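Subset of chains shown; positions unchanged.
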Amino acid sequence: MSEVNIVVGLSGVGKSTVIEEAMLLSDEDYEVINYGDRMIEVAKEEGLVEHRDDMKKLDTDTYKRIQRTAAESIVEDSEDQDVLVDTHAAIKSPFGYIPGLPKWTVANLKPSKIIILDASAEEIYSRSTSDEGRSREHDSVEEIDEYRKVAREMAAAGSVLTGAYLQIIKNSDGRAERAAEKLVETLRS
Amino acid sequence: MSEVNIVVGLSGVGKSTVIEEAMLLSDEDYEVINYGDRMIEVAKEEGLVEHRDDMKKLDTDTYKRIQRTAAESIVEDSEDQDVLVDTHAAIKSPFGYIPGLPKWTVANLKPSKIIILDASAEEIYSRSTSDEGRSREHDSVEEIDEYRKVAREMAAAGSVLTGAYLQIIKNSDGRAERAAEKLVETLRS
């Protein structure tokens, strides 16, 4: 009776921090799986890539096949333990938004819940610019708002395809612990 | 050549009133079916619940099965008569939005039209608070706006899955009759 839950959120929304904190707060154990990392592992096993950066060189059909195989490998993991998949509903590229949970992925994962970690476009913008060590992830508040909308629309389509609950949790500035608590409550239900 | 039409809308939007008024105005006969009520009937027939409140205790897989069976029973009804299904595109719960028209439901119902009854978040908020006898359905105008967006996104996904027309009818304060007329015109087409 173990289950798959999916947590999505834009870069800069504080997803890793909130998931980490939630795992500390939670009484239950979850295997946290980063979908992108799992895809790289699959591609490495198949001898297709050596480094993370090689993923971008895969042609679209191969990329989609790896995406599907990674989903199947996550489903296998979920037979023994509840799983929390850390991923994106949409990934912004210069050539458009790539759906992070296309039909063949989300239909395989059969998630109980799709959980969106969200913040205001202004908060995401200031978080992504205040960190000197990283290149700026987002160009403008307006673009972040478009990105947020597209990601939520894609997550909603995934919910309709699978029947998964769609939860939206705000990770407002200075309130990561509250967001983590809300995540634990949502997972527990 | 009878057909299934679906009317959705948030609690507080005035859906029941508008549907009732539309049925009085319309020259044609429709069997108005409340999807939630039909699910309870199905669950009672199977001996799973005795009262409405027991529905919340069903596990997710059973709930989805009842949801599907109710859709099939509505389709049977529609063989003899045009049907108007009164339901929700999304149902808000503490653990997330539950899709009210997930793929297996909407694909079974094959609706001609999905009709959203809508009002501004402010109107929905004030309607839900002015009624002393009921517990407040919505916490804030901001939350209602999120709910409205998610419901429309899920309805749009249902439209893409089935090819159903997606109509949006505003039920503004004091204009329920206009909304009912628009509903009749939409159904007639």
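A and B label the chains in the order they appear, each numbered from 1.
As a convention for this text, a residue touches a chain if its C-beta (ideal position, glycine included) is under 8 Å from a C-beta of that chain, and two chains touch if they have at least 3 such contacts.
As the structure is a computational prediction, the values presented were derived from the model and not from experiment.
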Quiz item: Once every copy is counted, not just the 2 shown, what does the total come to?
Solution: 3
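Everything that follows uses one rule, which is that only the chains that are shown with their structure count from here on.
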Self-check item: subunit A residues within the subunit B interface of the complex
Solution: 112-115, 152-153, 156-157, 159-168, 185-186, 189
Practice problem: Name, in rising order, each residue of subunit B that touches subunit A in their complex. | Solution: 60, 64, 90, 93-99, 101-104, 106, 146, 149-150, 153-154, 156-158, 160-161
